[in-house]
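Only a single protein chain was left out; the remaining protein chains are all shown in position.
== subunit A ==
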Amino acid sequence: MALPLGSEASTLGAEAEVRHQGASWPQYLGRKAGGAAISLAMVVLLGFFAFRMLPGDPVRSLSTGRQVSAEQLELLRRQYGLDQPLPAQFWRYLTDLLQGDLGLSYTFNRPVGSLILERLGPTLLLTGSAAVISLLLGLWLGQRAAWRRGSAFDRGQTGLALVFWSVPTFWVGLLLLLIFGGGLRWFPTGGMVTAGSDDTGFGYLFDVARHLVLPLVTMVAVVYAQYLMVMRASLIEEMSSDYLTTARAKGLREAEVRRKHAVPNALLPTVTLVFLTLGGLIGGAVTVETVFSWPGLGYLTFTALSTPDLPLLQGTFVVFSGIVILMNFCAELAYRVLDPRLRTG
């Protein structure tokens, strides 16, 4: 039923892949890496031109409400290179990028690369742990629900997951913040560490963990449904297979039939989805990071959009897209490793 688009597409991809079965690892790798490289090149091109179609003059919005003269605005335009014709700006962007230079942010007056790097950690911590937990939770609940399709457990869990999936992230986050932050005061209301604290070692870790709880719960609540649904759907498909009857006939307990035979096969289409959503999760963190004042990449992108801070936008776009492309690449590899049919002719 509610299979997310991505997983269907990649299941199709896997079928097409069967035609290439038997290709050697280097050939396979080369083809996939080539594809990824082409995608990345497209991203680089798109990143430059797409953001220049945005409304808004960076110089004007950066000087909004400040006492600036027309001369000052001209000076800023020159400093940002915005007085140059578009092809010249593009050439500079390309040559800088080839040297690993993502440019200088208009807003922060600092290299985009270092701005992204210092926010990558918090974002990976949040999205990484959210991914692991929602994955475990989703897959576990999904296979349980499928095994007892139609039961109260199935309907309850599926319904609950879909409810969480449908409500706006912002709303869930704010609600949790109001109840567990401002109301019960169990958890801090925002940030990654207590402001002004100079804890180190264990104290620091504990402080971060305390701050992580609410954003993590919010993120898990809104994303685990997709893992649950995919796992449930693919396990239901497997449940009619003959090999399960065989397994049962061997005298295996029901739990073992599920764990050792049905689930491993049902996991296959799920793997692709997992990698795809991992890439998307980082971009999806924008709202959660905003609600809980998490100092990550999502919020940085949001800030960049409001200027628009073109170098910063280009940088985050390339990085986000790069992660998605990399994850797709990993999915292709993982698929080949997991599914022996793709290796043996």
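We take it that a residue touches a chain if its C-beta (ideal position, glycine included) is under 8 Å from a C-beta of that chain, and two chains touch if they have at least 3 such contacts; residues count from 1.
By our rule, contacts and distances are computed from a predicted model.
Note on the omitted subunit: UniProt lists it as "Peptide/nickel transport system substrate-binding protein", one of the names in "Type I-E CRISPR-associated endoribonuclease Cas2", "Peptide/nickel transport system substrate-binding protein", "Aromatic-ring-hydroxylating dioxygenase, beta subunit" or "Hydrogenase-4 membrane subunit E". Checked against the full complex, the candidates A:P26, A:P87, A:G100 or A:G182 give a single residue touching the omitted chain, namely A:G182.
Of the listed positions A:R31, A:R253 or A:R341, the one in contact with the omitted chain in the full complex is A:R253.
Where subunit A meets the missing chain, the touching residues are 54-57, 60-76, 79, 107-110, 118-119, 122, 144, 147-151, 153, 174, 177-178, 181-182, 184-197, 202-203, 206, 210, 213, 239, 244, 253-255, 289-295, 299, 303, 306, 308.
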